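Subset of chains shown; positions unchanged.
For reference, chains read A, B and C in written order, and residue numbers begin at 1 within each chain.
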Amino acid sequence: MKFAVITFPGSNCDQDIFQVTNSVYNIETDMLWHNTKQDLSKYDCIFLPGGFSYGDYLRSGAIARFAPMMGEVVNYAEAGGLVVGICNGFQILLEAGLLAGAMKVNNSLKFICKTVELEIVNAETPFTNQTKKAEILRIPVAHQEGNYFIDKKGLAELKKNNQIVLRYKDEIENPNGSIDNIAGITNKAGNVFGLMPHPERAAEEILGNVDGKKIFDSIINFLQSRGGKIGA
Amino acid sequence: MKWKTKIEIKLKESILDPQGQAVEDGLQSLGYQNVSKLSIGKYLELEIETEQGKDAVAEQVTEMCERLLANPVIEEYSFDISEVG
Amino acid sequence: MAHNQETVWEKEGLTAEEYQMIVARLGRKPNYTELGMFGVMWSEHCSYKNSKLILKKFPTEGKRVLQGPGENAGIIDIGDNQAISFKIESHNHPSAIEPYQGAATGVGGIIRDIFTMGARPIASLNSLRFGNLNNNHVKYLFKEVVAGIAGYGNSIGIPTVGGEVNFAAAYQGNPLVNAMSVGLMEHDDIATGTASGKGNPVMVVGAATGRDGIQGASFASDELTDESAEDRPAVQVGDPFMEKLLLEASLELIKSGVLVGIQDMGAAGLISSSSEMAGRGGAGIEMEMSKVPCREEGMTPYEMLLSESQERMLVVPRKGKEKLVEKIFAKYGLHAAVIGKVTADGMIRVLHDGEIIAEVPAKALADDAPVYQRDSSRPAYLTEIEKLDINKLIEANPAAKNYNQVLLKLLASANIASKKWVYEQYDQQVQNNTLVLPGSDAAVLRIKGKNKGLALTTDCNGRYCYLNPKVGGRIAVAEAARNIVCSGGEPLAITDGLNFGNPMDPEVFWQFEEAAQGISEACLELETPVTGGNVSFYNESPDGAIYPTPIIGMVGLIRDLQDVTTHDFKDAGDQIILLGETKEELGGTEYLKEILGEEKGSIPEINLKYEKRVQQTCLTAIRKGFVKSAHDCSEGGLAVALAESTFRKELGIKINLPDSDISKVAELFGETQSRIIITTEKENLDNIQNIACKNEIAMTVLGTVIPEKLFIIDGLIKLDLEEMKKQWQNAIPAEMES
């Protein structure tokens, strides 16, 4: 099994993902610089990390999605490969059109960093198969633009196709005002996953929380049992 | 030839604007109770150098807005072009 | 003519005598550019001319000190070939004028100091002071400063793990914004700000130069007046994105091994970095201004020399390695331009299009600035303050003995209330090392790949320092150390952010001397040398000087991650113990301020030897595994400290205070120093007693943690925990979100 993390200028959670996949899970993980163009097909899962790519200037993820490597990510996703965008990575996936919807600034207009309760909405994805539907995970969020928006029609689509994977447990846990308390979604094919919470911050006993491991466990389980590609 | 372009980008009407709402509340608490329908967007200025005419510039600006400057899922834009020499 | 001359040096913030010194050192009159160079380099901000003699008295040596004061930041050894670089810096005046950008660039500046030493920044802290929170302008400053710290720190990807915020009228016109950065490095990567080796290239890397903050250093060395808003330098805007790239590129460059020296361009920009680097290396630097990458058109050499544009560095690689430097920076899309070379003649020589426009000995600028021993006299206000009869005040005020109400009121006061509104805006976890998040006594970080960690804190009680600067200085260090110890760490060293008024005022200078003396004494006794710091004078507004505020930033080492301890009570049935003893000490307390409206009286005494023994007792007990929680007893006294420990797990307490001669008010709310509250399982009581005995300190079993959500102290206090928590949690959000 081999993973890759793509680092954009201004990414800052790239090493944290590496720490988890490489040190906690012992999976060979390559760090790829945004500016190169290389075939990604040898990887089993691609991570777009959190941070402030290009300073999040203009809109978060807006400039990063034009990075040369993003073209490769699109090809990889279209071929059914697993792509996970965490926080800023989620924002980039939205801007790139790999996921539906857009991010607005948090309703509080403030950056918020805290652990929130998340409800598993769809436990049948490559990213959540080691969880149960309605299970509650506690995972940290840290963002200023996590107020997910999609129009009515789009929302109906998401629901119909079971694309909503994670919700903030309720209005009170919702840290940003996102529509329908959405915290994480997939594309229609189910191989591209974007989420605002940071599972990589909750994957080591010493840090006091291992709920995030269930996401990584799910990915690994999916790859081991199903061999990788989805749909396409 | 140089063209000065001013671009206004704002959230689409139907989309809730938390920032606009907060600023409207702020104004009202300062005593400006007669203010309403406040929305906040972005204002960009830039210069484009080209041999071509205004129409071509407008085409380029439209393209830049669609591709990068605005997010068509939630935003709309308008612009104004004038010659600077 | 004479009149004209006068304004020339005055415009640069120099005195007539200083002008004469410059003429003597050059053997001629300086030209306009040269005078500007002296103006900023001889400003208090760059030269420390009014503080140097006092700072010399700090203990700066210790077995762990690898780099003491004098470089961009201090460095201490933490074993395993690893070291920690850390420093605190003020950005008070810029934050008063433009709070968001002022705070943001303060954070950016101190982070640069750390990575120029070769360390990767792993944590930030901040220490803030504002006027009373019921004022709209104060709210604006508070909100924007916090947003600015968050905006910069979150974006660059360094967790903000701790700090303090305090509110007092004395800071109304002059808020304090001090930022601390902590970095981790391998011994082999230590870099310094030295220029040497004739012919080696001098390069500017990072952002392009604009007209930002020209003469900011002189500005920092002046009082804030109403006109400050008008004649301020162009406000610096921070670009954390640029700095993140600069950080990665600089660390890559340091690793490459081709560097002679590297220095951040902070206050006074190019002129300060070049003369300091040359001064340290005993060399000279010759630079051509037309080669400096500029952001704005038509900048004069004078402006380029003094610009304080952020996110830039001056680097000296070995000759022939220019291309490598360029390549490393190009990867991150950054400029790297050769602007000159190192010379052997000790001169800073500035050329513009080949023509020499300034030529000054580097040492004259950087090292030979005048040094002053200012007049000092004990402030008159102290005599007045000591006259306070606290008992009479209490007797005259029936509310002062309604202990339930007093406690609720204290918990809801801005200084004691939860600071969650602040730290929730900070990314506290990025880099995945934060084991103890903000909210406990000190933040704790692990060192990846090792079973050890760091404990970090900042502390200072400005009111104490106002009422008694020497004892206040001692307490600031002692409290910082106590916070480290309560977290399971061994205090290692400090950095200090010394914020004072105008040093020309003898009463202010006295405060400065006394506080420094107190800090020195405590550092000696607690074996925490000073490795660096920052002096910020002229913190005054038309209403007068701020409280003297020497902020202590301390780093502690956690030998074994098993020792990590937090302040919250863990399980019902645990025994609550007080280490140390309580005295009749109500002067200068939060109780006195909040309940009786007085900021007066004699502040608590501190016996540093006793303090040390209390800390040793706590740390030994923690290391032996006897301690389930530990909390420093400070502002608000015993009752507040106990309350703070109940909130996290919502476990109640039942306390029986021992008989004593002290008043109940002092028992509950007095701020006697050298006290720590710990909890333990019953069977370890004797073990802890033995340790306390050996260290010859008092230990009292106060009571028990109970499962009910009730807070009971004798017949004095009985409160519902949820009500208390609500007061404590909602106070600041209620002020800020209304």
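Note that in this section a contact is a pair of C-beta atoms (placed from the backbone, for glycine too) under 8 Å apart; a residue touches a chain by one contact, two chains touch by 3 or more.
Just so you know, these numbers come straight off a predicted model, no measurement behind them.
Only one copy of each distinct protein chain is drawn here, although the full complex in this structure file has the stoichiometry A x1, B x2, C x1.
One rule holds for everything that comes next: only the chains that are shown with their structure count from here on.
Interface comparison, A-C versus A-B: the higher count of C-beta contacts falls to A-C. Rounded to whole angstrom, the centroid-to-centroid distance between chain B and chain C, based on C-alpha atoms, equals 42 Å.
Between chain A and chain C the centroid-to-centroid distance comes to 37 Å (mean Cα coordinates, whole Å). The geometric centre of chain A is 30 Å away from that of chain B, both derived from CA atoms.
Residue positions of chain C with contacts to 2 or more other chains are absent. The multi-chain contact residues of chain A, meaning those touching 2 or more other chains, do not exist; every residue touches at most one other chain.
The touching residues of chain B, counted against chain A in their complex, run 11, 14-16, 18-19, 22, 42, 68-69, 71, 73-74. Note for the complex: chain A touches chain C at residues 9-10, 12-13, 15-16, 19-20, 33, 50-52, 54-57, 110-114, 140, 142, 144, 198, 200-201, 204, 206-208.
Chain A contributes residues 58-59, 62-63, 66, 94-95, 101-102, 104-109, 147, 149-151, 177 to its touches with chain B in the complex.
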